[in-house]
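For reference, the structure discussed in these notes is given below.
One chain of protein is taken out of this complex; the other chains stay put.
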């Protein structure tokens, strides 16, 4: 990859501070903590950022989204005061949820946190921790009651990544980049004050904060796809190929583009509705899954189409522009990168289970909790 | 429907005799019983029949295919001598397998056959017996051992449809026609000599004869789809619409047609290979399911495309031509009729289970036998 | 949408679901009986968009859309498309005039049914050939032409025929049922819940006063009318898709095979999940198109084409899957799923196929700079 890790981190941190001072880094946070834009205003902001091809805040992503929404929903006042301003000052977060044997079946995680006095001692292995090699803090799920049913013995912690016993190793991905990491935890000490919510209530906290969170994230991503992604796809179709023809003049290509524009338009409305419903406390139990599934598969189909239409030339694009996000116009890489949306945070298969069960009341599989 | 049931039956019987005298009614039977064409010769025959738009043998279908292959594979000499020549003389057969509570889960059938001396007394209800209202005989699955595990207590019978206690009621289908029937069986007496194979071995017989059988049927249907079906679809695309444009001039339509032609070509090769492999005893355990699934979904996609391309005019086609088979050029009806392929004789979902389990060794669902 | 309007819609929806659902349930097997016209009049659904001075409610397409969606859900048989969607829609595009107001009053009060003779096979009608020609002279006109697939022509008392006059403008000719030279015949379709007709005018003559003109540009008006038709059909498809999703999920919860409810198998569960996703997406597109039409947004054609293309296509997929997941039962006449499938298929073809609507959308990619397109559908 053309850009070194150091350049990437420095660039992201500088860009975060620039946005922060303009008041645009955390528009979705409550006003008292430094945010306070309405949903409509956020959409306009994201449209503008996308239209100007502004880089996305990938490094701060977990901090401003997952960490913040967890703290706001379930953290103590002290935890909020400790971390929310620090995030604005540049504190980086990662998420320690998945494990080698706990992927789709996240609730079967084995990392243990044993209470000893007023600390927990943590041992185990985490996987797919995005950005863990740059993170200061980690949202950690660990088992505090090995005898309880799977989902009932898990607790939610804030873990200092600089604590002794935390060992991080980057994993190289299909795209060639290394955003994900493995994390080996050996007798890591976490003070009990860094427990979020009640002991053994971690599963519930993770579920609700993740669901509520998703809308915010999707709002930005949908605007990005609609404004930057579709524009680049259209440009790829209008650009003449080596034999002098423009893909757009093939009515099949034009038809597919019209289909994508329609779907993106629907996605954008859907994301807005999701956030609004959530704000009004009328969110449906499958809302977040519907949007995540639809976005990720639409992204994958669009990027695949971009790769197809661009022909051989797209294979010679060996890297994506700095901080471009999911769609960058390097279509083959974009297509491969789209699996980063259909697999993590609940695969598309798991999302369909959730939608069928929570959205339509269909029965679970027998024997599967 | 424009044609009365009586006209249909008379026409089918006359056409069968015409083909029989030409030597083309049962080309797939062994030479000693009146058939004996090679696979290659059969394909040519079916191509010719399709190219000339010759009606399909829908009324004799179960007799010449399922009944004959069952008798040849598992019947006694006496049963063969009794029925195979009679089928050539016009004996009509139907199949009594499914029941209201035993659809996809066929093995859970409840119709009982209790042995009393040298007869069985049969009680129960059968569903989806195609052509039962015209049939002389029925291939019947009934439970002879209620205490055995589901698949181990079923026997296979030849039942006289004129026996007392057999009550047949046609079911109207989505297309408006009534090819399927319900069958109520009340104390129907079946002589023990009409048992096929061993008592309680019915499930195995049904599975093997159906699998082996499917290739033959598909050989004809694939040639029909390739020769008549595709030709009609092409004609529908070349015919100008009311606004003077030809669908084929839309490159998207031409692209879809090329895709269909490719898939049909593959299907035809696949069917031939299936029959050849079977003849050589090298058939794979999922072969029949692969072909049934692929044919039925290809048929459905093609008919759906025909309906789309033909616009409003296709909705004013209120009936299909006499004995046209699955594709007739009345596209909306053809499309609706295509569910008669994706649902019966193992739904597409069941076929995918079989392919995954038998073809790729994937494990069954726990608790499902 | 204000929360006041939302609660009006909720009320309207509740009543409509009751009334239309009851008709559907009463209807033996799957043969749909038409809903009584007088009932629709009493409920005030015929005059929703009719101005108050013509005995209407002076409401908007937003309210009509609620009824349309519920009619799709119950696969209702009625002349609502002909008289209300197209009839009132067409008359509202004319300048105020006594003839027009009388017709609107007649429709609103239930005494009069009309059929509008506008092309129903295309997405874009403004540039299409008009199949009727009208020539005026000496205070009289003469009309010639013919049309197929005219919605609700059989039950209509009056016909509003769009025809091109000598100057090339499209005008509306109002004809009574018994006009000499006018012949109307039923055109039976597989979808038995709809009634279409063929109409033929052979040297039909009449007084010039029966010839009405659009208030705005005629071509724009005619396209607007076709867009109303397309959007109405999209509402219908959304409603019928919802009904099929709910029926399928309900069946999957109670039908047991292999000792389990079939809805616990992923093949069924995931197919139902995909239905829900498609319906959520469809709702947004239909909602956006209704908003655009109510606001008379200059981009309303785009919103309508997006909705018509996506929703009517998705609905065919949903009903087809519903038939599949119901198994053998779903393929019977008695289950009634075929009624929905035929209606969904007809909807896909009416007022322009998905392909035709995407073609209309795609034309912008050729004629407009790329920067202008991206973000053109910014949300209000």
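Lettered A, B and C in written order, each chain numbered from 1.
We adopt the following convention: contacts are C-beta pairs under 8 Å (C-beta built on N, C-alpha and C of every residue); 3 or more make two chains touch, one makes a residue touch a chain.
Remember, it's a predicted structure, so these values are computed and weren't measured experimentally.
Visitor: Using the touch definition up top, pick the residue from B:179, B:272 or B:320 that touches the left-out chain.
Guide: Hidden-chain contact among the options goes to B:272.
Visitor: Consider the whole complex, including the chain that is not shown, and state which of B:37, B:248 or B:316 touches that chain.
Guide: Answering carefully, the residue with contact to the hidden chain is B:248.
Visitor: Write down which of A:83, A:214, A:273 or A:352 is the residue touching the left-out chain.
Guide: Hidden-chain contact among the options goes to A:352.
Visitor: Please output the residues of chain B touching the missing chain, sorted low to high.
Guide: Against the missing chain, chain B presents residues 40, 43, 47, 51, 226-228, 230-231, 234-235, 237-238, 248, 251, 254-255, 257-259, 261-263, 265-270, 272-273, 286, 290, 293-294, 349, 351-353, 355-357, 359-366.
Visitor: So that we can see where the missing chain sits, which residues of chain A does it touch?
Guide: 98, 101, 103-105, 108, 127-128, 171-176, 241-243, 250, 252, 300, 304, 307-308, 311-312, 314-318, 332-333, 335-336, 339-340, 342-344, 347-349, 352, 365, 367-369
Visitor: For chain C, which positions touch the chain that isn't shown here?
Guide: Within chain C, the residues touching the omitted chain are 265-267, 270.
In this text, only the chains that are shown with their structure count from here on.
Visitor: Which chain maximises the distance between its CA centroid and that of chain B?
Guide: A
Visitor: If you average the CA atoms of chain B and of chain C, how many Å lie between those two points?
Guide: 40
Visitor: Which chain C residues sit where two or more other chains touch them?
Guide: Counting only residues that touch two or more other chains, chain C contributes 260, 265, 268, 355.
Visitor: Which residue numbers or ranges of chain A touch two or more of the other chains?
Guide: Residues 251, 255, 365-366.
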